[in-house]
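Structure record follows, encoded as structure tokens.
All protein chains of the complex are present and in place, except for one that has been dropped.
We call the chains A and B, going by the order they appear; numbering starts again at 1 in every chain.
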Amino acid sequence: MARMKFLCDAERCIECNACVTACKNENDVPWGVNRRRVVTINDGSPGERSMSVACMHCSDAPCAAVCPVDCFYFTDDGVVLHDKDICIGCGYCFYACPFGAPQFPQDGVFGQRGKMDKCTFCAGGPEADNSPEERTRYGSNRLAEGKLPLCAEMCATRSLLAGDGDTVSDIFRERVTWRGSAGMGWGWGVAYGKSGLRKGKGVDGRATGGD
Amino acid sequence: MFANLVDGIFWDVALWVFAIGVLWRILSIFRVRNKPDYSEPRGSGFAGAVGANLRRFIPRSEMITRTRLQVVAGYLFHLGLFALLLFAAPHVLFIEAQTGLGWMPMPYWAFIVAAQLSFIGLMLLWIHRVMHPVTRLISDADDHVAALLTFIVMLTGCMALIEQFDGLRVFHRFTVELLMVYFPFSRLMHAFMFIPSRAFTGAWFGRRGVKA
Partner (left out) sequence: MSSSKRSRIRHHRMVVFSLLSLLVLTLVLPLIPHAVAELGESTGRVANPGTELWRDVRQRDRSIVGATQVKGVDSGVLINVHGEDWRQFRMQQLIPYGAALMGIVLSVILLFYLVRGPLRMQGGASGKKIQRFNVFERTTHWFTVGIFWLLALTGLVLLYGRFVLIPLLGPDGFGLTASACKEAHNLFGPMFLVAILMLFVTFVKDNFYVRGDFTWLLKGGGLLGGGHVSAGRFNAGEKIWFWIAVSGGMVLCVTGLILDFAVLGQGREVMALSHVLHGIVALVVITVSFGHIYLGTAGVEGTLSSMTTGNVDEAWAKSHHDRWYAEVKAAAADADETEPGGVASPAGEG
């Protein structure tokens, strides 16, 4: 049985946010809710890396463990989904999630958060597949049509991979092998040699360098 | 099934019982005429009526220290209740849907604060009534049922706040209907009676030139 996973290749991510935009558009996500985001570490410095983060559909999902009303369920593909009809908007899943995937539409006082919304791996919700109710409440259900999530499909550099965990790992492993040179096969050092730019940044003679 | 009853026939019955009951009781009070007063009027009855209504909002100076809790808690409860009933957003929308009359509701946080102050007032008042040996003796079932029913209405309302589960809203409306049916036959009629009551006392004594 396929087990659905995301994998973001940080060596390829160019922080274009196409995945973010595609997700928001395809799922009609309300204002203020961000199912997917791109986080850039060491922004502006040599050694900058970006990674696209949304729900990672964990096998031992912490969100499902802490939910007081047990509103999470797992599909056969390993996709972690939840039932908005049972969700009480307490926010515990957000405290537990390492990736900050659960989002809440309201920002009110007295614990008023509204019902939790998160990345569904484009697999919709408990309503009937591709029904209008499912579309309004949970977004698109591409998985039921045999398609993969739109964020991965739209990725400009194919850094965001989504699909069966085994297949995704194979693709990534092949890339790493082909890259060789411990990631030194490309980058500033290779492209620009000993240019003044590189000298000035102190990464002369090295590729990307800087830790 | 229950929801349909509550939103349908129960509501109609409760509304009619409330409306007719209240009118009936008010009319029956006004139908009772007092004995004619043949003395020379020494003051204005009308001024006395209005004056008594306004003066009775604050206790007499002799009693003000002994009734501190009742006054504070009483105002907290009643002001909070009016704010809730008339200016809480779900209620404003409900009234607008029923009557077509709408107005600006208060913000959500004000709704909650009003509810909290109202609860504090109600709980303090009822607990004090039970704790004070005099009021404990003279309180009857009517007093306790009225307090309990009001508390339950407010509690079910607060439980239905996020408006997610229709069952909670239906339960709140059901308890409201119970309160409406109970209202005309109970002490809660003071809501309509306090003005005529104060007015009568004020007028009676005002005519004799006494500030009552």
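Assume a residue touches a chain if its C-beta (ideal position, glycine included) is under 8 Å from a C-beta of that chain, and two chains touch if they have at least 3 such contacts.
These figures come from a predicted structure and were not determined experimentally.
The chain omitted from view is touched by exactly one of A:N42, A:S59, A:S131 or A:T167, namely A:N42. Within the whole complex, the absent chain has one touching residue among B:A49, B:I112, B:L149 or B:A199, and that is B:I112. Check A:F74, A:F99 or A:F172 against the missing chain and you find that the one touching it is A:F99. Contact with the chain not shown here comes from a single listed residue; of B:L124, B:I152, B:L178 or B:A212, that residue is B:L124. Within the complete assembly, residues 69, 112, 115-116, 119-120, 123-124, 127-128, 130-134, 155, 158-162, 164-165, 167-168 of chain B touch the chain that is not shown. Summarising the interface, chain A meets the missing chain with residues 10-11, 17, 20, 34, 37-43, 46-47, 49-51, 53, 62, 65-71, 83, 85-92, 94-100, 107-111, 113, 182-184, 206-211.
Just so it is clear, only the chains that are shown with their structure count from here on.
Work out the mean CA point of chain A and of chain B, and you get 55 Å between them.
Taken in their complex, chain B has these residues touching chain A: 108-109, 112, 161-162, 164.
By the touch rule above, chain A contacts chain B in their complex via residues 88-89, 108-110, 112, 114-115.
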